[in-house]
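Note that one protein chain is taken out, while the other chains of the complex remain in position.
This part shows chain A:
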Amino acid sequence: MDVLTLALPPSQRSKLLAAGFHTTAALVSVTPFQLSQEANITLEEATVVLKLVPRSDIDHVGALSLSGPLTGSTTAWDLLIHEKNRRKIGTGSTEVDKILGGGVLSKELTEICGVPGVGKTQFSMQLAVNVQIPAEFGGVGGHAIYIDTEGSFMMERVLQITEAVIDDLRNKSPASAEDLTVEDFLSHIYLLRVHDPVEQLAVVNTLPTLLDEHKEVRLVVFDSVTFNFRQDFEDMAGRTRLLANMAQKLMAVAENYDVAIVLVNQVTHKVTSEGSRTVPALGESWSHVCTNRLMVYWMDGQRYAHLAKSPSLPVGTAPYVITEEGVRDAQESHKRPKLVEPHG
């Protein structure tokens, strides 16, 4: 690997190059002291530089010792075991859970996008409550951080959803659900209200600290990730770079802290040669960022969730309803008579 690929300040980089260190391989066997002497940098700087150099002598995967370019890789088998132990947060609708492979997965970014009013926020609030369902009920039993950028988080609604969830659990097993209280549930949803893109970026940077403080958190919701990035941006290339950077940090957080990250996205109109259609906002490059993309939409008076992108699951669609209790399976009995019958 070239020394140029290391994230070094330009001045240090040129000193290293001047001293003849062109590849990282050349740096592997050097001690900090030697490096500081030869490249004419301080001992502290040299230590930092050497930390950046990838080590190739880490024995990582059991009996199999991988070195060189394969350092740090795992086998597919390990991944499979890992996958099975993944925590999954139920959405409230078993149909939707099914297409998601059991629910919203931890350690991954899941994007929910849809037209205004289709229930993205309701979905997210439901997840923030459902993540707290204790393990004995097959839940995750974690806390939630909810980052509200649009001001659409409704405390009253969360209260209602929580009451419904606790009622459900009580019906299932009165004994073990006895000490579940609405207060506890609401105390374990941490709300951050973000007003501009700067605050949003700051939250992303501070997320590791927040998660260190609240170790129980298993779900982080950005509702929405889009809003602040759709106004006041003149430099579109800059915006794309910032978004990519943000996504990268979020992915690292999801992995390191074993949390599920849900990103709510808006839709926008895209004009094509055949007219215009609604597409998720933030552009093409953003589409590659999220591991899973769940589209929620209306069709013939029914809400549907459509898994449009997933690395491990087939594309699938499931109907769902939003009732007073929250997100639930669509059943015929839920369809109340309509006010207007279509004419002729």
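Keep this in mind: a contact is a pair of C-beta atoms (placed from the backbone, for glycine too) under 8 Å apart; a residue touches a chain by one contact, two chains touch by 3 or more; residues count from 1.
By our rule, contacts and distances are computed from a predicted model.
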Worksheet item: With one chain of the assembly withheld, which option in "RecA family profile 1 domain-containing protein", "TBC1 domain family member 15", "Phosphatidylinositol N-acetylglucosaminyltransferase GPI3 subunit" or "Ubiquitin-conjugating enzyme E2 2" matches that chain's UniProt protein name?
Response: "RecA family profile 1 domain-containing protein"
Worksheet, complete the sentence: The one residue from A:188, A:218 or A:293 touching the chain left out of view is A:188
Discussion item. For the chain left out of this view, which of A:86, A:170 or A:230 touches it?
Written reply: A:230
Worksheet item: Of A:10, A:174 or A:311, which sits in contact with the chain we cannot see?
Response: A:10
Discussion item. Just checking the interface: what residues of chain A touch the absent partner chain?
Written reply: 7-12, 45, 48, 52, 114-118, 121-122, 125, 145-146, 150-160, 183, 186-199, 201-206, 209-210, 224, 227, 230-232, 238, 241-242, 245, 266-269, 274-279, 295, 297-302, 322-324, 336-340, 342-344
